[in-house]
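Take a look at the structure below.
A single protein chain has been omitted from the complex, and every remaining protein chain is retained in its original position.
Right after this comes subunit A.
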């Protein structure tokens, strides 16, 4: 069995390469968010919360809300490791001219958190999604 160590090393190397080619994470977060139907409920809940939020609702007045919902669902699905493709504009492009402030961004985070609470999403799953979205702040604010 003198080839065993070599075979093991080869297998390890192959799995490493496979990992590197995969998205940043497995699909467990996608499952924890309730997959496509769950993510859709979260996004719709978030948009309803925004509709009642005086701090940020003005930024959503003249947009196609159905398209926004679909793109947000795609985006969260992708970030959660789900089998989706994001077909929307870049974050910089889609927020151009909005002049969103850090406070606006946090208000959106709170609306998302509230929506996830309403859907009974576990705190740990909420945090994992927020950790995926937080780095986008720089592409969203001050555009």
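Everything below uses one rule, namely that a residue touches a chain if its C-beta (ideal position, glycine included) is under 8 Å from a C-beta of that chain, and two chains touch if they have at least 3 such contacts; residues count from 1.
Just so it is clear, contacts and distances are computed from a predicted model.
Comparing "ABC transporter ATP-binding protein", "Peptidoglycan glycosyltransferase", "Glycolate oxidase" or "Lipoprotein" against the UniProt entry of the hidden chain yields the protein name "Lipoprotein".
Screening A:51, A:65 or A:123 for touch with the missing chain picks out A:123. The omitted chain makes contact with subunit A at the following residues, 101-103, 106-107, 109-110, 113, 122-125, 127-128, 130-131, 134-135, 137-138.
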